[in-house]
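One protein chain omitted, others in place.
For chain A:
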Amino acid sequence: MLLIYCPYCEEERSELEFRHGGDAHIARPTNIADITDEEFAEFFFLRDNPKGLIFERWRHIHGCGRFFNAARDTVSDKFYASYKAGEPKPDLSAVHPATEKTVETYEATEGTAK
C-alpha cells in the first residue's frame, strides 16, 4: 500500500484515502468541439504507459477531496514529487534517470511470435 503526500493537507497518508486519476498534464482542448479525430484520439485514448517516471493524478477523496499531481516511478513505486493541480510539471531530470518511453508489449520484449 502506497504512502502518498497530499500537497493540500501537507502530509503523507495511506493509499486507502486516495483514488488514482490517470495521467496528469493532459489538458482538455479549449476548442474541443473543433479538433480532428486524430487529435481527439491523442487527447482521450492514447497514453504512454512508461516504464519509469510517470506523472499522474490522484484525488484525496477520503480526505480533503482535492485533485493533485504526483510523479512516481512505475517500477519502484517511489514518489519523486507531489504538487497541486495547475502547477507546472516539475523538472526531475536531476533526481530521476531518463524514462523509457516504449510501451512494454509481448512483441517488444520477446519478439514476434512464430
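Structural remarks
In this section, a contact is a pair of C-beta atoms (placed from the backbone, for glycine too) under 8 Å apart; a residue touches a chain by one contact, two chains touch by 3 or more; residues count from 1.
By definition in this document, contacts and distances are computed from a predicted model.
Selecting from "Cell division topological specificity factor", "Septum site-determining protein MinD", "Sarcosine oxidase subunit alpha" or "NADH-quinone oxidoreductase subunit NuoE", the unshown chain of this assembly corresponds to "Sarcosine oxidase subunit alpha" (UniProt protein name). Considering the whole complex, the residue from A:10, A:37 or A:91 that touches the absent chain is A:37. The chain not shown here touches chain A at positions 1-3, 14-15, 19, 21, 27-28, 32-33, 35, 37, 40, 44, 57, 59, 61, 65-67, 76-78, 85-86.
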